[in-house]
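Got a structure here, written out as structure tokens. Questions coming.
Every protein chain but one is kept in place in this view of the complex.
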Amino acid sequence: MNTFGRNFRCTTFGESHGRAVGVVIDGCPPGMPLTEGDIQPYLDRRRPGKSPLESGRREPDRVEIISGTFEGRTTGAPIALVVLNQDVRSEDYDALRDVYRPGHADYTWQMKYGLRDHRGGGRSSGRETVGRVAAGAVAMRWLAPRGIAIRGEVVEVHGVREREAMEAEIRAARDSGDSVGGIVEVIASGCPPGLGDPVFGKIDAAIAGAMMGIGAVKAVEIGEGFGAARLLGSEMNDAITAEGFASNRAGGILGGITSGEDIIVRLAVKPTPSIRSPQRTIDLAGVEREIRIEGRHDPCIAPRILPVAECMLALVIIDAMLEEAKYRGWD
Amino acid sequence: MNTFGRNFRCTTFGESHGRAVGVVIDGCPPGMPLTEGDIQPYLDRRRPGKSPLESGRREPDRVEIISGTFEGRTTGAPIALVVLNQDVRSEDYDALRDVYRPGHADYTWQMKYGLRDHRGGGRSSGRETVGRVAAGAVAMRWLAPRGIAIRGEVVEVHGVREREAMEAEIRAARDSGDSVGGIVEVIASGCPPGLGDPVFGKIDAAIAGAMMGIGAVKAVEIGEGFGAARLLGSEMNDAITAEGFASNRAGGILGGITSGEDIIVRLAVKPTPSIRSPQRTIDLAGVEREIRIEGRHDPCIAPRILPVAECMLALVIIDAMLEEAKYRGWD
Amino acid sequence: MNTFGRNFRCTTFGESHGRAVGVVIDGCPPGMPLTEGDIQPYLDRRRPGKSPLESGRREPDRVEIISGTFEGRTTGAPIALVVLNQDVRSEDYDALRDVYRPGHADYTWQMKYGLRDHRGGGRSSGRETVGRVAAGAVAMRWLAPRGIAIRGEVVEVHGVREREAMEAEIRAARDSGDSVGGIVEVIASGCPPGLGDPVFGKIDAAIAGAMMGIGAVKAVEIGEGFGAARLLGSEMNDAITAEGFASNRAGGILGGITSGEDIIVRLAVKPTPSIRSPQRTIDLAGVEREIRIEGRHDPCIAPRILPVAECMLALVIIDAMLEEAKYRGWD
Partner (left out) sequence: MNTFGRNFRCTTFGESHGRAVGVVIDGCPPGMPLTEGDIQPYLDRRRPGKSPLESGRREPDRVEIISGTFEGRTTGAPIALVVLNQDVRSEDYDALRDVYRPGHADYTWQMKYGLRDHRGGGRSSGRETVGRVAAGAVAMRWLAPRGIAIRGEVVEVHGVREREAMEAEIRAARDSGDSVGGIVEVIASGCPPGLGDPVFGKIDAAIAGAMMGIGAVKAVEIGEGFGAARLLGSEMNDAITAEGFASNRAGGILGGITSGEDIIVRLAVKPTPSIRSPQRTIDLAGVEREIRIEGRHDPCIAPRILPVAECMLALVIIDAMLEEAKYRGWD
């Protein structure tokens, strides 16, 4: 399943070392102004190689709108967005062709498909998120004029929460040939109340699925999250006043439907599985091997996941708004 | 969206104080032995009123198979399962008709739909989970002979982890007219490697969505979960040996696909929002009110959510197995 | 797949000789007045046994709303509608348990599922349409106040088109232990222009699928239909004037999208496969047999299919309107 969303449907395609990566968006409302200039800044933000703490892969990541717009506006036709792969060094991966990298999808993909494109992780590479970010940018283009803003930040790295300390942890991990995990927080403000559907279509369920569907994410929480398990009902419940909610421990969602308060999401990002220090694994023949993973890798991918998480939240929200609109359109 | 799953599709229906609750299962493999006796034990387990720590609502919850079986076997036709509502005391809710209970879906449903069945929470009641558990029981009936077992437990209540201490916390909360949250852990063993689809169909994404879609759940984690954010890559990666994985910090899932190791899921359950102690809220007219919620409520719903979480995990797994089977059926 | 529609989703369940037949409707707009009285007339119209030309099976077919309404209005929750089976004579089918009735689904179901409920055709019985008609009635309840009306008639039976002649054909077939086919025409008026989606979501594609999905239907045409293959472009094209279209050979649909003109659909209904006259077939063991099908059967099912076709058209239209609303709800 490479399609996300039921109303604003995004189908991503492409592998890390293939010809291109991209996305086809089906269901974008017609008549919306849209050019490459609306999308490029989001791709620039997710692009690697912007700081010494990030992967050295250099990609211009120039997006091209192949279809779905006419004279600068969306037409209602599917929007195909393509980004060519350029700075590809497949030879870096030749040594990994026949071994399973611990913490990666190598083993499970081989079990599932019986073959895999091992170059740079192929389809399971973080590079696939180029399509998600491009689609998220289009969603933001529609959400912004409707007063909905999405922002996020890395709030923790390897257990520390101060900016300098976080960078120090990343630097230390990189220098020791290791990697570190972190926590990303994403917040959406301006959402109208009433988004999301009860039971299986809860918007927090959609958010949890969207976030856990980002590679390396191992946990998701809304509002108080795990903290809620340690509270009393009298502490957790948000009182309601004539001016609105007195607090927002619910994280903007009650019964799976938005309350109009900020939607607050946090996700746990595991340490980058690609590390230089030696690891035990096996090869395709089941023979034990010790490997060191060379190549260009982020010592911490939380900062790279941040823009992806923001875009996934945008995709969940636009999808919920189009769903909700069904009951408003004819009245 | 009241349907869960794309291959083993479960559509639940019914309100807390309506005539019945139930589920229609579409996509259950044909020829499987199935009688009410296979389903009833699961409903008995989720049933309230089994201990002094649970809601006093007394429901026999007898399930009836309305369609989809013939001479004790599934036929491939949709399986309709119905449970009549009996011990209904709608009058308990008359006082709540026009006010929004804090921590409940009352406010958001009113915003979304403009009206609601306020009796016992209507559709947003935990009673809806009768349908999920009945469907999960059918899924378990198919999974068990294939070596897949699902078990779970309440591992924490209000911050404590010992059985007696947990019960003491629940008792204390009940006696003070308050409630407490907790953490539920669910584990699936025996899953073959290769379940789940990359990108948006990751099985951990499906699990996260399924768990967050249970009322009162505010967080979900897989394997190390949030703990992964505090580890080094050299600590988090599970080494692979000729005998298999040397550890299971991944929680049985790599790249969104099962590894064959146990699938380990934890969810945070918020304190029951219905409490006797006074709370500030507003009524439909926006006028501030102080309310005390009477009626029969669990001081901690973590134990009630446990069987629901097990059944949701079963539904995710059977769905992934049927999906995976597509590539095996003709070869 | 027992679910129809993507916005107004109807999941039917039940077998001919099971406990009940019914439907769960998910996605019905909230706040719409709805009682059993809105649905019953449609079920009465499809009910058998109303004329000597119809099956003798006597069913009161009383519908019960199990969920989804509160104080006479829809709440947005799934609407479960159930009709109990009563006048069941399974013994009529004992002789057919092990043989494949020619023209029926017996053989193909056995090939697909390896077992089947042979009683009255089980799930493949026309009785399943009770759920479709009940759902269609709910759709009509929403469409009518929006100016959309659906009507139909049997326009041909066994090649003749005059009312008396059609009845004579049916009577003659019945008396000779045979059956006849016919053609049903259904027309929807009042649809706004713009319904339907290009490419694979064309409303005529949805209509064709919906109609061909009715048992015994072997052909579907829109507007001129097969006649269009025998025309010149200059004859087929509907000229457009300042007052609107000068003709409606397109049958109200251009490029898969409604034009605002009447939607005109015709379907071919094959002769009832259950006939008294002897037929050659085989049994489960592959042994050749000659069978005579006793029991109560309509000599022509076109009149029985008429209300089903009207309801399926209503389901397609409400689904397209809710889909279209997505782009109107927020502007």
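Order of writing sets the chain letters: A, B and C. Residues in each chain are counted from 1.
We adopt the following convention: a contact is a pair of C-beta atoms (placed from the backbone, for glycine too) under 8 Å apart; a residue touches a chain by one contact, two chains touch by 3 or more.
Keep in mind it's a predicted model, so treat the numbers as computed, not measured.
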Out of A:Pro48, A:Pro78 or A:Gly136, point to the residue that touches the absent chain in the complete complex. A:Pro78
Who touches the missing chain here, C:Phe8, C:Tyr42 or C:Trp109? C:Trp109
Please give every residue of chain C in contact with the chain that is not shown. 1-4, 12, 100, 102-105, 107-109, 111-112, 123-124, 128, 156-159, 173, 178-183, 193-195, 197-202, 204-213, 215, 218-242, 246, 250-251, 253-260, 268-275, 277, 279-282, 286-288, 302, 324
Touching the absent chain: which residues on chain A qualify? 1-3, 9, 11-15, 18-22, 24, 26, 30-31, 64, 66-68, 70, 73, 75-80, 82, 112-117, 122-123
The missing chain sits against chain B at residues 6-7, 27, 29-30, 76-77, 146, 198, 321-330
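FYI, only the chains that are shown with their structure count from here on.
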Return the chain label for which the distance between chain Cα mean and whole-protein Cα mean is smallest. B
Averaging only over C-alpha atoms, locate the centres of chain B and chain C and give their separation in whole Å. 37
Which integer distance in Å separates the CA centroid of chain A from that of chain C? 44
Pull out every residue in chain B that's touching 2 or more other chains. 1-3, 12, 112, 123
